[in-house]
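Dumping the structure here so I can ask a few things about it.
As you look at this complex, bear in mind that one protein chain is not there, while each of the others sits in place.
Presenting chain A:
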Amino acid sequence: MHIVDRRLNPRGKSLENRQRFLRRVKGTVQQAVKRSLQNRNIRDVLDGGEISLPIDGMAEPSLRRGGDGISDQILPGNRAFVEGDIIPRPPGRNGGKPKEAGEGDGEDGFRFVLTREEFLDVFLDDLELPDLAKRRLSETEEESPIRAGYSVSGSPSNIAVGRTTRLAMMRRVALHRPRAEELEALQRQIEECTDDKSRLALEAKLKSLTEKTRRIPYIDPLDVRYRRFENEPKPVAKAVMFCLMDVSGSMSEHMKDLAKRFYLLLYLFLSKRYKKVEIVFIRHTDKAEEVDEETFFYGPATGGTLVSSALAAMRAIIAARFDPTEWNIYGAQASDGDNSHSDGNLTGQLLRHEILPQCQYFAYIEVGEESGDSSASRSPLWTLYQGIRSELLPLSIRKVCRRNEIFPVFHDLFQKRDGQSKVTP
(Lines give C-alpha, C1' and ligand atoms only; values in the text may rest on other atoms or scores of the structure.)
Protein backbone atom coordinates (compact mmCIF):
# COMPACT_ATOMS: atom_id res chain seq x y z
CA MET A 1 0.00 0.00 0.00
CA HIS A 2 1.13 3.47 -0.82
CA ILE A 3 0.23 6.64 1.00
CA VAL A 4 0.76 9.77 -1.03
CA ASP A 5 0.48 13.25 0.37
CA ARG A 6 -1.08 15.33 -2.36
CA ARG A 7 -1.85 18.33 -0.26
CA LEU A 8 1.18 20.19 -1.48
CA ASN A 9 0.36 19.62 -5.12
CA PRO A 10 -0.06 22.81 -7.08
CA ARG A 11 -3.30 24.45 -6.14
CA GLY A 12 -5.84 25.98 -8.39
CA LYS A 13 -5.91 23.10 -10.83
CA SER A 14 -9.36 24.22 -11.84
CA LEU A 15 -8.31 27.81 -12.42
CA GLU A 16 -7.83 27.29 -16.11
CA ASN A 17 -11.24 25.67 -16.46
CA ARG A 18 -12.74 28.48 -14.44
CA GLN A 19 -11.25 31.09 -16.72
CA ARG A 20 -12.47 29.26 -19.77
CA PHE A 21 -15.89 29.21 -18.28
CA LEU A 22 -15.80 32.94 -17.55
CA ARG A 23 -14.62 33.68 -21.05
CA ARG A 24 -17.45 31.67 -22.44
CA VAL A 25 -20.14 33.39 -20.47
CA LYS A 26 -18.58 36.82 -20.67
CA GLY A 27 -21.67 38.50 -22.03
CA THR A 28 -23.87 36.96 -19.41
CA VAL A 29 -21.49 37.85 -16.64
CA GLN A 30 -21.38 41.45 -17.79
CA GLN A 31 -25.13 41.61 -17.72
CA ALA A 32 -25.17 40.11 -14.27
CA VAL A 33 -22.53 42.48 -12.98
CA LYS A 34 -24.43 45.41 -14.37
CA ARG A 35 -27.57 44.20 -12.70
CA SER A 36 -25.86 43.57 -9.44
CA LEU A 37 -24.38 47.06 -9.44
CA GLN A 38 -27.77 48.60 -9.33
CA ASN A 39 -28.46 46.99 -6.01
CA ARG A 40 -25.07 47.43 -4.51
CA ASN A 41 -23.67 49.90 -2.11
CA ILE A 42 -20.69 51.80 -3.32
CA ARG A 43 -18.48 50.26 -0.67
CA ASP A 44 -19.54 46.71 -1.57
CA VAL A 45 -18.32 46.96 -5.14
CA LEU A 46 -14.80 46.20 -4.08
CA ASP A 47 -15.76 42.92 -2.49
CA GLY A 48 -16.41 41.14 -5.74
CA GLY A 49 -18.79 38.46 -4.69
CA GLU A 50 -21.59 36.36 -5.85
CA ILE A 51 -23.51 36.97 -8.99
CA SER A 52 -26.37 34.99 -10.32
CA LEU A 53 -26.30 33.81 -13.91
CA PRO A 54 -29.19 32.34 -15.82
CA ILE A 55 -28.37 28.73 -16.47
CA ASP A 56 -29.42 28.66 -20.10
CA GLY A 57 -26.40 30.65 -21.20
CA MET A 58 -24.20 27.69 -20.49
CA ALA A 59 -26.44 24.71 -20.86
CA GLU A 60 -24.93 21.33 -21.47
CA PRO A 61 -27.74 19.65 -23.33
CA SER A 62 -28.21 15.93 -23.61
CA LEU A 63 -30.78 13.65 -25.15
CA ARG A 64 -33.21 12.82 -22.37
CA ARG A 65 -36.85 12.34 -21.86
CA GLY A 66 -39.18 15.16 -21.04
CA GLY A 67 -41.71 14.99 -18.25
CA ASP A 68 -44.67 13.98 -20.34
CA GLY A 69 -46.15 10.53 -20.78
CA ILE A 70 -46.98 7.78 -18.35
CA SER A 71 -44.72 7.49 -15.38
CA ASP A 72 -44.24 4.72 -12.90
CA GLN A 73 -42.54 5.29 -9.63
CA ILE A 74 -41.70 3.35 -6.54
CA LEU A 75 -41.59 5.35 -3.35
CA PRO A 76 -40.74 4.44 0.23
CA GLY A 77 -42.67 5.19 3.40
CA ASN A 78 -46.26 4.35 2.61
CA ARG A 79 -48.44 4.64 5.69
CA ALA A 80 -52.00 5.14 4.56
CA PHE A 81 -52.46 4.03 0.96
CA VAL A 82 -53.97 0.78 -0.19
CA GLU A 83 -53.92 -0.62 -3.67
CA GLY A 84 -56.34 1.16 -5.98
CA ASP A 85 -56.31 4.49 -4.16
CA ILE A 86 -56.36 7.53 -6.37
CA ILE A 87 -54.35 10.47 -5.11
CA PRO A 88 -55.54 13.78 -6.57
CA ARG A 89 -52.80 15.80 -8.18
CA PRO A 90 -51.89 18.96 -6.38
CA PRO A 91 -53.38 21.92 -8.19
CA GLY A 92 -51.17 24.00 -10.39
CA ARG A 93 -48.61 21.36 -11.03
CA ASN A 94 -48.51 20.29 -14.58
CA GLY A 95 -49.26 16.62 -14.84
CA GLY A 96 -48.94 16.28 -11.11
CA LYS A 97 -45.83 14.21 -11.38
CA PRO A 98 -43.90 13.98 -8.18
CA LYS A 99 -40.53 15.53 -8.39
CA GLU A 100 -37.98 13.20 -9.82
CA ALA A 101 -34.95 12.06 -7.98
CA GLY A 102 -32.00 14.35 -8.26
CA GLU A 103 -33.95 17.29 -9.49
CA GLY A 104 -33.81 19.08 -6.22
CA ASP A 105 -30.86 21.36 -6.73
CA GLY A 106 -32.65 24.24 -8.35
CA GLU A 107 -30.47 25.10 -11.28
CA ASP A 108 -32.48 28.01 -12.63
CA GLY A 109 -30.20 30.61 -11.12
CA PHE A 110 -26.60 29.56 -11.27
CA ARG A 111 -24.54 31.24 -8.58
CA PHE A 112 -21.02 32.17 -9.38
CA VAL A 113 -18.55 33.76 -7.05
CA LEU A 114 -16.35 36.31 -8.73
CA THR A 115 -13.16 37.33 -7.08
CA ARG A 116 -12.56 41.01 -6.53
CA GLU A 117 -10.23 41.26 -9.51
CA GLU A 118 -12.58 39.39 -11.79
CA PHE A 119 -15.41 41.60 -10.73
CA LEU A 120 -13.47 44.80 -11.31
CA ASP A 121 -12.26 43.56 -14.66
CA VAL A 122 -15.74 42.85 -15.83
CA PHE A 123 -17.04 46.04 -14.33
CA LEU A 124 -14.42 48.23 -15.91
CA ASP A 125 -14.68 46.34 -19.15
CA ASP A 126 -18.32 47.19 -19.30
CA LEU A 127 -17.41 50.83 -19.11
CA GLU A 128 -15.21 50.63 -22.16
CA LEU A 129 -12.11 51.32 -20.28
CA PRO A 130 -9.16 52.63 -22.25
CA ASP A 131 -5.98 50.75 -21.48
CA LEU A 132 -4.13 53.69 -20.11
CA ALA A 133 -6.59 54.29 -17.38
CA LYS A 134 -6.83 50.65 -16.50
CA ARG A 135 -3.20 50.67 -15.63
CA ARG A 136 -3.55 53.77 -13.61
CA LEU A 137 -6.48 52.42 -11.70
CA SER A 138 -4.90 49.13 -10.93
CA GLU A 139 -1.75 50.50 -9.39
CA THR A 140 -2.31 50.57 -5.73
CA GLU A 141 0.16 53.15 -4.55
CA GLU A 142 2.38 55.76 -6.02
CA GLU A 143 6.02 54.88 -5.75
CA SER A 144 8.93 57.18 -5.22
CA PRO A 145 12.63 56.37 -5.11
CA ILE A 146 14.36 56.57 -1.77
CA ARG A 147 17.99 56.08 -0.79
CA ALA A 148 18.72 52.50 0.04
CA GLY A 149 22.41 52.21 0.83
CA TYR A 150 25.13 51.52 -1.72
CA SER A 151 25.69 49.10 -4.48
CA VAL A 152 28.70 48.00 -6.53
CA SER A 153 27.01 48.78 -9.80
CA GLY A 154 25.10 51.73 -11.09
CA SER A 155 25.23 54.69 -13.36
CA PRO A 156 28.19 57.10 -13.21
CA SER A 157 25.95 59.90 -12.12
CA ASN A 158 25.22 57.98 -8.95
CA ILE A 159 28.81 57.44 -7.81
CA ALA A 160 29.06 57.89 -4.09
CA VAL A 161 32.36 59.76 -3.90
CA GLY A 162 32.75 59.82 -0.15
CA ARG A 163 32.07 56.12 0.24
CA THR A 164 34.35 55.28 -2.67
CA THR A 165 37.33 57.22 -1.35
CA ARG A 166 36.83 55.85 2.11
CA LEU A 167 36.91 52.30 0.79
CA ALA A 168 39.93 53.15 -1.33
CA MET A 169 41.76 54.50 1.69
CA MET A 170 40.92 51.42 3.74
CA ARG A 171 42.31 49.27 1.04
CA ARG A 172 45.42 51.37 0.64
CA VAL A 173 46.10 51.30 4.35
CA ALA A 174 45.47 47.61 4.60
CA LEU A 175 47.80 46.79 1.70
CA HIS A 176 50.45 49.24 2.94
CA ARG A 177 50.48 51.37 -0.17
CA PRO A 178 53.36 53.79 0.30
CA ARG A 179 52.12 57.24 0.99
CA ALA A 180 53.31 60.17 -1.10
CA GLU A 181 55.13 61.75 1.87
CA GLU A 182 56.97 58.53 2.47
CA LEU A 183 58.24 58.50 -1.09
CA GLU A 184 59.16 62.14 -0.95
CA ALA A 185 61.08 61.60 2.27
CA LEU A 186 62.92 58.75 0.71
CA GLN A 187 63.69 60.89 -2.32
CA ARG A 188 65.11 63.56 -0.07
CA GLN A 189 67.20 61.01 1.79
CA ILE A 190 68.63 59.79 -1.47
CA GLU A 191 69.52 63.27 -2.52
CA GLU A 192 71.10 64.03 0.83
CA CYS A 193 72.87 60.74 0.98
CA THR A 194 76.60 60.78 0.39
CA ASP A 195 77.43 57.19 0.96
CA ASP A 196 77.11 55.26 -2.31
CA LYS A 197 76.34 51.99 -0.66
CA SER A 198 73.50 53.22 1.45
CA ARG A 199 72.20 55.32 -1.48
CA LEU A 200 71.97 52.18 -3.60
CA ALA A 201 70.03 50.52 -0.82
CA LEU A 202 67.74 53.56 -0.57
CA GLU A 203 67.27 53.66 -4.30
CA ALA A 204 66.39 49.98 -4.33
CA LYS A 205 63.90 50.63 -1.57
CA LEU A 206 62.44 53.55 -3.48
CA LYS A 207 62.19 51.43 -6.58
CA SER A 208 60.32 48.68 -4.82
CA LEU A 209 58.03 51.20 -3.15
CA THR A 210 57.29 52.88 -6.48
CA GLU A 211 56.51 49.54 -7.97
CA LYS A 212 54.22 48.79 -5.06
CA THR A 213 52.51 52.10 -5.64
CA ARG A 214 51.84 51.06 -9.20
CA ARG A 215 50.59 47.67 -8.16
CA ILE A 216 48.22 49.08 -5.61
CA PRO A 217 46.30 51.84 -7.34
CA TYR A 218 45.04 54.87 -5.57
CA ILE A 219 41.46 54.04 -6.54
CA ASP A 220 40.62 50.57 -7.62
CA PRO A 221 37.42 49.68 -9.53
CA LEU A 222 36.75 47.50 -6.50
CA ASP A 223 36.34 50.56 -4.35
CA VAL A 224 33.75 52.27 -6.42
CA ARG A 225 30.34 52.46 -4.83
CA TYR A 226 27.13 53.83 -6.22
CA ARG A 227 24.20 55.26 -4.42
CA ARG A 228 21.35 52.82 -4.56
CA PHE A 229 17.71 53.78 -4.77
CA GLU A 230 14.70 51.69 -4.08
CA ASN A 231 11.17 52.41 -5.09
CA GLU A 232 9.16 52.78 -2.00
CA PRO A 233 5.43 52.97 -2.02
CA LYS A 234 4.31 56.33 -0.88
CA PRO A 235 2.74 56.22 2.51
CA VAL A 236 -0.97 55.94 2.10
CA ALA A 237 -3.14 58.59 3.52
CA LYS A 238 -6.76 59.21 4.16
CA ALA A 239 -9.27 60.61 1.78
CA VAL A 240 -12.80 61.78 2.02
CA MET A 241 -15.15 61.98 -0.88
CA PHE A 242 -18.12 64.26 -0.86
CA CYS A 243 -21.00 63.21 -3.04
CA LEU A 244 -23.26 66.12 -3.69
CA MET A 245 -26.46 65.59 -5.53
CA ASP A 246 -29.36 67.67 -6.51
CA VAL A 247 -32.46 65.60 -5.84
CA SER A 248 -35.08 68.07 -6.89
CA GLY A 249 -37.93 66.78 -9.01
CA SER A 250 -36.15 67.33 -12.27
CA MET A 251 -33.59 64.62 -11.52
CA SER A 252 -34.81 61.42 -13.16
CA GLU A 253 -33.87 57.87 -12.18
CA HIS A 254 -31.65 57.69 -15.20
CA MET A 255 -29.75 60.75 -14.06
CA LYS A 256 -29.35 59.35 -10.58
CA ASP A 257 -28.04 56.12 -12.08
CA LEU A 258 -25.47 58.07 -14.06
CA ALA A 259 -24.46 59.91 -10.93
CA LYS A 260 -24.21 56.69 -8.97
CA ARG A 261 -21.93 55.19 -11.55
CA PHE A 262 -19.74 58.23 -11.43
CA TYR A 263 -19.50 58.11 -7.64
CA LEU A 264 -18.76 54.43 -7.88
CA LEU A 265 -15.84 55.00 -10.15
CA LEU A 266 -14.57 57.79 -8.00
CA TYR A 267 -14.78 55.59 -4.93
CA LEU A 268 -12.98 52.80 -6.72
CA PHE A 269 -10.31 55.17 -7.84
CA LEU A 270 -9.81 56.64 -4.41
CA SER A 271 -9.82 53.35 -2.57
CA LYS A 272 -7.05 52.13 -4.81
CA ARG A 273 -4.97 55.09 -3.74
CA TYR A 274 -5.81 55.58 -0.13
CA LYS A 275 -5.91 53.25 2.76
CA LYS A 276 -9.04 54.77 4.08
CA VAL A 277 -11.77 56.42 2.14
CA GLU A 278 -14.73 58.05 3.78
CA ILE A 279 -17.83 58.89 1.85
CA VAL A 280 -20.16 61.70 2.73
CA PHE A 281 -23.47 61.86 0.95
CA ILE A 282 -25.10 65.23 0.76
CA ARG A 283 -28.32 65.70 -1.05
CA HIS A 284 -29.95 69.00 -1.50
CA THR A 285 -33.04 70.69 -2.73
CA ASP A 286 -33.36 74.20 -1.43
CA LYS A 287 -31.76 72.96 1.75
CA ALA A 288 -29.05 70.35 2.13
CA GLU A 289 -28.69 67.40 4.48
CA GLU A 290 -26.25 64.61 5.03
CA VAL A 291 -27.85 61.23 4.42
CA ASP A 292 -26.94 57.57 4.05
CA GLU A 293 -26.42 55.96 0.69
CA GLU A 294 -29.84 54.40 0.50
CA THR A 295 -31.61 57.71 1.03
CA PHE A 296 -29.16 59.45 -1.21
CA PHE A 297 -29.99 57.43 -4.27
CA TYR A 298 -33.45 56.17 -3.62
CA GLY A 299 -35.08 58.49 -1.10
CA PRO A 300 -37.87 60.62 -2.48
CA ALA A 301 -37.42 64.32 -1.98
CA THR A 302 -38.45 67.33 -3.86
CA GLY A 303 -38.44 71.08 -3.61
CA GLY A 304 -36.67 74.07 -5.03
CA THR A 305 -33.02 74.15 -5.86
CA LEU A 306 -30.30 76.01 -3.99
CA VAL A 307 -26.88 74.65 -4.86
CA SER A 308 -25.16 76.86 -2.32
CA SER A 309 -26.89 74.97 0.46
CA ALA A 310 -24.98 71.80 -0.45
CA LEU A 311 -21.68 73.63 -0.65
CA ALA A 312 -22.33 75.27 2.68
CA ALA A 313 -23.08 71.87 4.19
CA MET A 314 -19.88 70.53 2.76
CA ARG A 315 -17.92 73.40 4.22
CA ALA A 316 -19.48 72.79 7.61
CA ILE A 317 -18.70 69.09 7.55
CA ILE A 318 -15.10 69.72 6.53
CA ALA A 319 -14.71 72.13 9.38
CA ALA A 320 -16.22 69.70 11.85
CA ARG A 321 -14.74 66.39 10.83
CA PHE A 322 -12.13 66.53 8.11
CA ASP A 323 -9.13 68.68 8.79
CA PRO A 324 -7.70 69.55 5.36
CA THR A 325 -4.15 69.11 6.62
CA GLU A 326 -4.88 65.48 7.40
CA TRP A 327 -7.44 64.54 4.81
CA ASN A 328 -7.36 64.61 1.08
CA ILE A 329 -10.68 66.04 0.16
CA TYR A 330 -12.52 65.26 -3.03
CA GLY A 331 -15.82 66.57 -4.15
CA ALA A 332 -18.09 65.23 -6.84
CA GLN A 333 -21.22 67.04 -7.68
CA ALA A 334 -23.93 65.71 -9.92
CA SER A 335 -26.77 67.84 -11.04
CA ASP A 336 -28.96 68.55 -13.98
CA GLY A 337 -27.64 72.08 -13.94
CA ASP A 338 -30.61 73.98 -12.62
CA ASN A 339 -30.11 76.54 -9.95
CA SER A 340 -32.22 79.43 -8.86
CA HIS A 341 -31.00 82.64 -10.36
CA SER A 342 -30.48 84.46 -7.10
CA ASP A 343 -28.22 81.69 -5.76
CA GLY A 344 -25.57 81.99 -8.44
CA ASN A 345 -23.46 84.57 -6.71
CA LEU A 346 -23.36 82.80 -3.37
CA THR A 347 -22.56 79.47 -5.01
CA GLY A 348 -19.66 81.01 -6.90
CA GLN A 349 -18.29 82.64 -3.77
CA LEU A 350 -18.49 79.47 -1.72
CA LEU A 351 -16.92 77.33 -4.34
CA ARG A 352 -14.16 79.71 -5.26
CA HIS A 353 -13.08 80.85 -1.84
CA GLU A 354 -14.16 78.17 0.60
CA ILE A 355 -14.41 74.78 -1.06
CA LEU A 356 -11.86 74.67 -3.85
CA PRO A 357 -8.90 75.87 -1.78
CA GLN A 358 -9.47 72.96 0.58
CA CYS A 359 -10.09 70.36 -2.08
CA GLN A 360 -7.66 68.15 -3.90
CA TYR A 361 -10.12 68.02 -6.67
CA PHE A 362 -13.67 68.90 -7.37
CA ALA A 363 -15.58 67.36 -10.25
CA TYR A 364 -18.86 68.54 -11.49
CA ILE A 365 -20.80 66.34 -13.84
CA GLU A 366 -23.95 67.50 -15.39
CA VAL A 367 -26.29 64.62 -16.08
CA GLY A 368 -28.80 64.70 -18.87
CA GLU A 369 -31.55 62.53 -20.24
CA GLU A 370 -30.48 59.55 -22.29
CA SER A 371 -31.57 61.19 -25.52
CA GLY A 372 -29.82 64.44 -24.65
CA ASP A 373 -26.82 66.04 -26.22
CA SER A 374 -23.70 65.71 -24.15
CA SER A 375 -21.48 68.05 -26.11
CA ALA A 376 -22.17 71.23 -24.19
CA SER A 377 -24.61 72.84 -21.86
CA ARG A 378 -26.07 76.21 -21.22
CA SER A 379 -27.47 75.66 -17.78
CA PRO A 380 -26.91 78.29 -15.09
CA LEU A 381 -24.54 76.10 -13.09
CA TRP A 382 -22.51 75.19 -16.12
CA THR A 383 -22.02 78.80 -17.05
CA LEU A 384 -21.08 79.69 -13.52
CA TYR A 385 -18.58 76.83 -13.12
CA GLN A 386 -17.08 77.51 -16.49
CA GLY A 387 -16.15 80.96 -15.28
CA ILE A 388 -14.51 79.57 -12.17
CA ARG A 389 -12.67 76.86 -14.08
CA SER A 390 -10.73 79.38 -16.12
CA GLU A 391 -8.99 80.45 -12.92
CA LEU A 392 -7.00 77.21 -12.82
CA LEU A 393 -8.59 75.91 -9.68
CA PRO A 394 -8.85 72.13 -9.24
CA LEU A 395 -12.24 72.01 -10.82
CA SER A 396 -13.44 70.02 -13.77
CA ILE A 397 -16.81 70.02 -15.40
CA ARG A 398 -18.30 67.60 -17.85
CA LYS A 399 -21.67 66.72 -19.20
CA VAL A 400 -22.89 63.12 -19.46
CA CYS A 401 -26.04 61.71 -20.96
CA ARG A 402 -25.41 58.03 -21.58
CA ARG A 403 -23.99 55.29 -19.43
CA ASN A 404 -21.17 54.44 -21.75
CA GLU A 405 -19.96 58.01 -21.54
CA ILE A 406 -19.30 57.77 -17.85
CA PHE A 407 -15.98 56.15 -18.05
CA PRO A 408 -14.41 58.33 -20.74
CA VAL A 409 -15.55 61.37 -18.83
CA PHE A 410 -14.20 60.02 -15.60
CA HIS A 411 -10.97 59.16 -17.28
CA ASP A 412 -10.73 62.63 -18.72
CA LEU A 413 -11.37 64.26 -15.43
CA PHE A 414 -8.80 62.27 -13.58
CA GLN A 415 -6.05 62.33 -16.10
CA LYS A 416 -2.80 63.92 -15.03
CA ARG A 417 -2.39 67.16 -16.84
CA ASP A 418 -0.32 70.30 -16.64
CA GLY A 419 -1.36 72.98 -14.26
CA GLN A 420 -3.40 70.57 -12.23
CA SER A 421 -0.74 68.70 -10.38
CA LYS A 422 -2.91 68.78 -7.34
CA VAL A 423 -5.24 66.26 -8.88
CA THR A 424 -3.23 63.24 -8.02
CA PRO A 425 -2.39 62.84 -4.41
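Basically, a residue touches a chain if its C-beta (ideal position, glycine included) is under 8 Å from a C-beta of that chain, and two chains touch if they have at least 3 such contacts; residues count from 1.
As a working rule, contacts and distances are computed from a predicted model.
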Looking only at "Extracellular solute-binding protein", "Cytochrome C oxidase subunit IV family protein", "SpoVR family protein" or "Lactate utilization protein B", the name UniProt gives the absent chain is "SpoVR family protein"
In the whole complex, not just what's shown, which of A:Met58, A:Ala148, A:Ala180 or A:Ala201 touches the removed chain? A:Met58
Have a look at A:Gly27, A:Gly84 or A:Pro300 and name the one touching the chain we're not showing. A:Gly84
In the whole complex, what residues of chain A lie against the chain that is missing from view? 1-7, 9, 11, 13-14, 16-24, 50, 58-79, 81-89, 95-104, 110-113
